[in-house]
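Accompanying notes for the structure given below.
Of the protein chains in this complex, all but one are displayed in their positions.
The letters A and B name the chains in turn, as written, and every chain counts its residues from 1.
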Amino acid sequence: MIDWSFGGGIFIAKYNYWISILLMLIGFYAMIAKGNLLKKVIGLNIFQTAIILFFVSLGDATLGSWGKGVTEPIVKGALPWAAGGIVEHGVVYANPLPHVLMLTAIVVGAATTAVALALIIRMYEEYGTIEEEEIIEKERELGV
Amino acid sequence: MNGKKGKIWEENVIIETITRLMVPFIQIYALYVMVGTEGAGGGFQGGVVFAASIVLFTVTFGISKGRKRLPESWNAALNSLGLYLYAGVGLLCIVLSLGAAQYLNYAALPLSQIMSPAHTRALMISDVVEVGIGLTVMSIFASIFFDLAWKGEGKKNKDKNKGDKEVQE
Partner (left out) sequence: MIIPLDLILLFFLVLIAIAAISVRDLLAAIILLGAYSFVIATVYVEMHSVDVGFTEAAVGAGAITAFMIAALARTKREASD
């Protein structure tokens, strides 16, 4: 097994966090800099999945190791916390708490996307375009 | 995918046949996810997969045929039925134990002649409640898809018609 904590371990062993931050920045860039409203929603989705990736990485007990003896948090028979802790019979379970939180986040994200798409359709019916700058220009013409 | 008369695409025998073959299997898989396993969980995912089968049917056969399979009145009935199923089982626990048990305390249900309290709890959590959640999620997701895809037949202006001509091909 490679000792990933040696030396610049925070850069190498925790690479999931850096990828997550990179995806977050990609989504944030799309939300700010892209003019098309549908592109903004796509950026919002990427941002959301980046945060979910961050939390799932937190729950994975063995980030940076080669995954020896790690299983999904599905337990047959006795509950693991009855023995005190999440380690039993030499098996390490991933922490299920962030998973449950992120299930709720995915559901809320789907609802948010549906509302955003409905608003985009309404704006297209009103202005005839879904480009942000053209909408601002039309509003200026109308003197709003 | 919009609500104009007739179809704006050609009928494709391969796609229609494959859709007819796939939809029942997707729905059985959705039911398996909902009630097939012991233990809690899976209602939301099963409902989404069930809604995906309706979306697949609608994308293939057009929105008017899809709406015929899941009419709008069914939507309202199904999503309130799911909610009532969930809340009703919870209230049943209070009512049948004459106020002794808490809300959603499934072990208080008078099924002790048939099965043990643990089995009652497992049955209620993994089957009844999950079917309730699944019905609500299925009808809500199908409803969101229909409402986003369906262009109302009331007011039509130039921009709308221009818009869907570009999407057609």
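We adopt the following convention: a residue touches a chain if its C-beta (ideal position, glycine included) is under 8 Å from a C-beta of that chain, and two chains touch if they have at least 3 such contacts.
Keep in mind that what you see is a predicted model, and the values were worked out from it rather than measured.
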Residues from subunit A at the interface with the omitted partner, ascending: 15-16, 19, 22-23, 26-27, 29-30, 34-36, 38-39, 41-43, 45-46, 49, 52-53, 56-57, 59-60, 62-64, 66-67, 70-74, 94, 96, 98-99, 102-103, 106-107, 109-110, 113-114, 117-118, 120-121, 124, 129-131
Hidden partner interface residues of subunit B, rising order: 1-2, 41, 44-45, 48-49, 51-52, 55, 59, 141, 144-145, 148-149, 151, 160, 163-164, 166-167
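Basically, only the chains that are shown with their structure count from here on.
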Separation of subunit A from subunit B, taking each centre as the mean of its C-alpha atoms, in whole Å: 26
Subunit B residues within the subunit A interface of the complex: 44, 144, 147-148, 157, 159-160, 162-163
Subunit B contact footprint on subunit A (complex, rising order): 103, 107, 114, 117-118, 121, 124-125, 128
